[in-house]
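All protein chains of the complex are present and in place, except for one that has been dropped.
To keep things simple, chains are lettered A, B and C as they appear, and every chain counts its residues starting from 1.
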Amino acid sequence: MCRWLAYFGSPIRLEEMLVKRDRSLIDQSLHARQGATTTNGDGFGVGWYEEGEIPRVYRSTHPAWNDRNLRELAAGISSPLFLAHIRASTGTAIQETNTHPFRFGRWLWMHNGLIRDFQRVKRELVLAIDDSLFPNIEGTTDSEVMFYLALTFGLEDEPVGAVERMVGFVEEIGRKHGVELPIQMTVAATDGGSIWSFRYSSEGDSRSLYFSTRMDDLKALHPELVELGAFSDETRVIVSEPLGDLPGAWNEVPEAHVGIVQPGEDELRPFAPRR
Amino acid sequence: MCRWLAYFGSPIRLEEMLVKRDRSLIDQSLHARQGATTTNGDGFGVGWYEEGEIPRVYRSTHPAWNDRNLRELAAGISSPLFLAHIRASTGTAIQETNTHPFRFGRWLWMHNGLIRDFQRVKRELVLAIDDSLFPNIEGTTDSEVMFYLALTFGLEDEPVGAVERMVGFVEEIGRKHGVELPIQMTVAATDGGSIWSFRYSSEGDSRSLYFSTRMDDLKALHPELVELGAFSDETRVIVSEPLGDLPGAWNEVPEAHVGIVQPGEDELRPFAPRR
Amino acid sequence: MCRWLAYFGSPIRLEEMLVKRDRSLIDQSLHARQGATTTNGDGFGVGWYEEGEIPRVYRSTHPAWNDRNLRELAAGISSPLFLAHIRASTGTAIQETNTHPFRFGRWLWMHNGLIRDFQRVKRELVLAIDDSLFPNIEGTTDSEVMFYLALTFGLEDEPVGAVERMVGFVEEIGRKHGVELPIQMTVAATDGGSIWSFRYSSEGDSRSLYFSTRMDDLKALHPELVELGAFSDETRVIVSEPLGDLPGAWNEVPEAHVGIVQPGEDELRPFAPRR
Partner (left out) sequence: MCRWLAYFGSPIRLEEMLVKRDRSLIDQSLHARQGATTTNGDGFGVGWYEEGEIPRVYRSTHPAWNDRNLRELAAGISSPLFLAHIRASTGTAIQETNTHPFRFGRWLWMHNGLIRDFQRVKRELVLAIDDSLFPNIEGTTDSEVMFYLALTFGLEDEPVGAVERMVGFVEEIGRKHGVELPIQMTVAATDGGSIWSFRYSSEGDSRSLYFSTRMDDLKALHPELVELGAFSDETRVIVSEPLGDLPGAWNEVPEAHVGIVQPGEDELRPFAPRR
């Protein structure tokens, strides 16, 4: 099990989300409250965008709580859109290439959950990945296979549909191999312009996922919090678990839904696997 | 806070104590039950003896639970006497040279606890280390400074007295700098022939420490446990917390005591700092 | 490019071959003389056997020359049969799962060389790996794919034939994709009883490979070297480059040959890819 965070909004130092909150992602690496495991110490990764650039990624196999470079970078780097992830391995090796977020071109992808009985279905899933994409696979996780399947199914052109097809395919192959509940996931995907956040599981009981309240509403709710002034009205954070307990600040993504954070109005829509 | 284990007895694969028990040291790295912290993920070390050799040490900065090399070595190495330690840093850097056990000649040393306000008293403590020993210091922990102070005060000749003088000195220097409760410790020291295990703290409320029951008594108590036959009557294990809940198997080291595991009769004696 | 060493004979401390020779494997990590690169600093691995056990493997992503744990283990572990490898990556990630030797059951495998244009042919090669073996692949190197192809083609039953079929297959697929000279290799494979050492390349100009002279002949040649008495007559070492310059001690494996070191008479035979 893992924890993740996606940020969209006014450019901020990464440390504002990763280090400085009461329940920052670094804190969650040692003391997750809502996860299947309390310790997420099997590596850390962050991917961030700057204007007009492909995203940069820093990944480490050390626990986030004791990685000094992470604190340095989080203090030194500002970005208007970044994804960060702390890992608790479900069995695959602890190595940078198994650490989220994964990158392809302008896209980043990260995942909390698992493909059940992955070793049994891996071969068939991997075979469905497009020829031209295949050589880009660097690690051995189910999460990266999901990413390349989504790319194969059109992630770059139609993100929601592609992820729906990926999930449908994983469920089909899993069931063919006798796996009753093939997939459990919260996923964030981004092209640097929008963020798509998915919450879904075959059993209809997915890992937790929250999005922050619209910043203008939150400012109206808490006029006393002057520090909120630093965030633009479009700022939005999506997280595995809330970064604090400010009343009205956090909203659960409903089961089997996808949230789209984008310039202009954000969206929240039902999500259903497709075949 | 940390957890540690010292083994003395019939030669066994390290994995018997580090991996295979219900509450093995690796399990404790993720789920300590009695410690100040539940996660001990800031590194791992093991030192082991073979006949007539100086001890060998394997140390890693990765969490014990996800270190593959540790599992390989624990399966491949047998020893009649070994010390193992999982670390939860109290602030000093995560690096192999800060990972226990520390070695000097034939001696190994490991520690759970801390010297309070170490940064304030460090210089004065370090200055008291013998000139000839000084260049051997490789890391930056309070634990290593305690080891070299104990060596300075005669650890090799009179182990209990030397540790009593070391603790007395640390308390004196601490109090001189206004630190009310200067030291908290459980320590294991060994020369490959005997193991000295110390439990002491300035506040009289030391970290937990247990020793296993004499193996012949334990066999008499549990004749149904045929696997105990593999252990010689002299086998003894000292641990920060019990490796299981077998009734009658584990005994607390009393506050301010030192236990000596050695060929022949073992000993348990009061321990008092000296000046 | 990489360097490797395989040892068969009287049980010795690993350090005798890895550390203590003038041109030990650790020395070669910094100063290879005959390789395509002088520095082999992209990781290190050693696999060793003890009686009746599956082999144990220690792998590190640090350069061999500065890995302290390696020196400790090499001093602490004795074995009658071991493989050791220092890596210079030809492009794939620096991670333990890409570090040789690779293990499957009782088998170990290590490789110096490359499959040319590996990214172009990888998919087709991977697809040929047996279903039941597929989930065991942990890394992303050409060397590991070669191992699992050899296992698919019967390595455990008929080692030479299986490697000949593996090479034939790699050449066929490579040429189908327009790669003129698909493979370059020296390989060591062992089941803990014998060691098979292959030297082959599509261009007929393979990386260097040497085997040591029969120990009884070498003792006769150098009666003044009393230290040779420590080695049984059956002792044999196979290396990418000689560990020293003792006259008469080292013999080149001929181009396109396989050497078999085994109890009883050793063998040296021509090697030819098969389809």
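Please note the rule applied: a contact is a pair of C-beta atoms (placed from the backbone, for glycine too) under 8 Å apart; a residue touches a chain by one contact, two chains touch by 3 or more.
On a predicted model such as this, the values are computed, not experimentally measured, just so you know.
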Touching the absent chain when the full complex is considered, from A:33, A:68 or A:177: A:68
Residue among B:138, B:203 or B:252 touching the omitted chain: B:138
Residue ranges of chain A at the interface with the undisplayed chain: 48, 50, 53, 56-60, 68-69, 72-73, 75-77, 96
Residues from chain B at the interface with the omitted partner, ascending: 93, 95-97, 119-120, 122-123, 126-127, 131, 134-135, 137-140
Residues in chain C touching the chain absent from view: 30, 38-39, 41-42, 61-63, 65-66, 68, 89, 93-94
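Everything that follows uses one rule, which is that only the chains that are shown with their structure count from here on.
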Gap in Å, rounded to a whole number, between the CA centres of chain C and chain A: 41
Where chain A touches two or more other chains at once, by residue number: 93
